[in-house]
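The other protein chains are all here in position, but one chain of the complex has been omitted.
As written, the chains take the letters A, B and C, and residue 1 is the first residue of each chain.
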Amino acid sequence: MTNEELKEQILALEPSVTFDETGEWLNVQVEPAQWKELARGLRNSAMHFDYLFCLTCIDWKTHMTMVYHLSSTSHRHNIVVKAKVDRNQPEIETVCDIWRTAEFHEREVFELFGVVFLNHPDLRRLILTDDFEGFPLRKDFEDPINMIKL
Amino acid sequence: MYTQTEVIKDTTASGSEGELVINMGPQHPATHGVLHLVITLNGETIKKIEPHLGYIHRSIEKMTESLTYRQFTYVTSRMDYLSAHINNLACAMTVEKAMQIEVPERAQVIRVLMNELTRIASHELWIGAMAMDLGAFTPFFYAFREREMITEIMEDSCGARLTMNYMVPGGVMYDIHPDFQKKVKAFVQQFKDKVTEYEDLVTNNVIFQSRTKGVGYLSKEDAISYGCSGPVARASGVSCDIRKIYPYEVYGKVEFDEVLDTAGDSFARYLVRVKEMNQSIRIIEQLIDNIPEGDFQAKTKAVLKPPKGEFYTRVETARGELGVYLVSEGGTTPYRIKYRSPGFSNLSALDHMARGSKIGDLMATMGTLDLVIPDIDR
Amino acid sequence: MFLKEYIKDVYNGVTSLLKGMRKTGYYFFHTKEIITEQYPDNRDTLKLAERFRGEVVMLHDENNEHACTGCTACELACPNGTIKVITKFDMTPEGKKKKAVDTFIYHLELCTMCNLCVEACPTGAISMAQNFEHSVYDRNKLTKRLNKPGSKVREGVE
Partner (left out) sequence: MFSLEGITKTIQDWLFSSFSPTVALLIECAIIILLAIALFALLGLVLVLMERKVAAHIQIRLGPNRVGPGGMFQTVADTVKLIMKEGLTPDMADKFLFNLAPFIVMIVAMLLLAPIAFAKNFQIWDINIGVLYVSAVSSLSVIGILMAGWASNNKYSLLGAMRSGAQIVSYELSAGLAILSVVVLTGSLQISDIIESQKDGWWLFKGHIPVIIAFVIFLIAVTAETNRAPFDLAEAESELTAGFHTEYSGMRFAFFFLAEYINIFIVCSIGATLFLGGWMPLHIGNWESFNHLMDYIPSSVWFMGKTFFLIFLIMWFRWTFPRLRVDQLLNLEWKYLLPISLFNILLVTLIAIMGWHF
């Protein structure tokens, strides 16, 4: 499907989204509150985005952005969905009941960025030790011992 | 939300009635490194597997934020060390995409040749290690004999055996060694002669077949949902070869088949990998005599400064789809890099695949997932 | 029919096992196939690839001259802080100040042999050597000074 068709269908699912077409793929900006609904729609509608191949977060110092890269194994089209979350109290609905790969990726983002995924079945640390403090991939993270500044 | 300490403490006492909780790893012969699995058993039957990661987490994503665009490719050799070339290529391609660098044809062909050699080397090691997981020690050495030839080719041309750092933004670091073509042809011949050995020792062996057939089944829907890629997904019938779907470099110009199987069990994953080696040989044979003349590296500025924006590159490593997500703010260092590693997603399906099977089956399942722990932890 | 299947099963199983044994048996009796490299014994005949990256060295010619101008391009290119170049200012005969290398410090223990410094060097002063036997008892010995004492930059290298 072309970007125009995708836009049309996504707007039909969720009218409040905004688009950005400067990158390689269509970027969809969505509010965290609407994300879960949109995700379900993207997975189950005719667009059939069944393959979540990348899930990550970016710390912009003022806010954080959750980034979801979606692909369809039948139509071979890709989109990027972004949801802005508050940096002080980052919260977003989990999508691991829609794409099960999200379970591990969300756990990773949870401990490296501190984003809390609501209704995640098993949200606990996967990589770091229990006594680890701070969120290492945030921009303001400082570790005087292990981080060597060149 | 409960913390990790509680889980590990829990394993010293047995679980609920009739359950046995064992820690497999971080030091265990079959976890190939430092994977830690907390396995709940009922007798020999697996009820639940919880992976615990992070024993080799170096936070390469964070490290990369303070490295320049020339420096950050070499770190990725340490991620999936068995497909170091392909990781480096993904990074180089991301920078090239961002800066719109045109890579010379010769460099592209060399890159593809190196990639396919890496893929064969990785699968050779996997065949040996997987047979070893199932208790056959000898194929490991036979596989390493052929792999040794590839590492020697790499050593000649790239200067290192495992962490080559050969792909640089704009092309490759050096031109190929004068003996490269001769040695690759010798390797192709040797591989074709010796591939029957794996068939005799492993593929057709009745014990091996009974250990892998019907073990660790993964359906097509689950493979997609768990984000599996590479041979793991292709054995379940998911067409996901990035080389075919989104061809990069000269993959669009060479003939090869995407190996697909529909059985979805460990034996199918085994077969897919073995057939993939043959396809790689096919690609190498097409390209080895047709390396075009020309530059091996495009002219680039000393300091690379990609424009502001977001770039995503997908390549097919030996394990599956590697994604490099680059967020650039226009500086000399990346603002954020995310590596979407194939092993991480493949591992997430392990619990689903191994539930209800025996401990022995777990070895077959884990072996055919082809986990490389630094790739999972990054 | 069941019996036929059963016998076929046993037959196929046994033949597949025998095939494997034939292969391993072949290697047992053909000792010339052995590929073991007797490493410390074959040191004299050991041939490393010419591009093998073992350590960074600075090339000196017979006049004890090198090509390093002290531009610190290698230091900037290094991802691990392996190289530290301490520069000084020499007086040229014309009385002008000229930047030159005083001490070229190389931390072998930090080096990952990525070759980026060699690529970055504009004058070809440093290169990779094939020596790979780096083990020493004291890690201080791994911090090396690459420019030989008394050496100076070659004439004409800018």
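Heads up, the rule we're going with is that contacts are C-beta pairs under 8 Å (C-beta built on N, C-alpha and C of every residue); 3 or more make two chains touch, one makes a residue touch a chain.
If you're wondering where the values come from, they're calculated on a predicted model, not measured in any experiment.
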Fill in the blank from the handout: Shown chains in contact with the undisplayed one are B, C
Completion exercise
The listed residue (B:Glu61, B:Asp133, B:Asp156 or B:Glu316) that touches the chain absent from the view is B:Asp133
Handout entry: Contact set of chain C toward the excluded chain (per top definition)
Key = 10, 17, 20-21, 23-25, 27-28, 31, 33-36, 38
Exercise for the section: Quickly run down the residues of chain B that touch the omitted chain. Expected result: 20, 22, 28-30, 44, 131-138, 140-142, 145, 201-202, 205, 207-208, 210-211, 358-363
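By our rule, only the chains that are shown with their structure count from here on.
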Completion exercise
Contact-pair count is greater, between B-C and A-B, for A-B
Exercise for the section: Calculate how many whole Å lie between the centre of chain A and the centre of chain C, each centre taken as the average of the chain's C-alpha atoms. Expected result: 41
Problem - Residues within chain C bordering two or more other chains - result: 79
Handout entry: chain A: positions in contact with at least two other chains
Key = 150
Completion exercise
Counting only contacts in the complex, chain B reaches chain A at residues 1-5, 7, 51-54, 57, 59, 61-62, 66, 97, 222, 224-229, 238-240, 245, 309-312, 314, 321, 323, 325, 327, 335-336, 338, 340, 344-345, 347-348, 352, 377
Fill in the blank from the handout: In the complex, the residues of chain A that touch chain B are 22-25, 50-54, 56, 58-59, 67, 69, 73, 76, 80, 99-101, 103-105, 108, 123-130, 136-137, 141, 147, 149-150
Practice task
Please give the residue numbers of chain C that touch chain B in the complex, ascending.
Solution key: 12-13, 16-17, 19-20, 22-24, 35, 48-49, 51-53, 77-79, 112-116, 119-120, 128
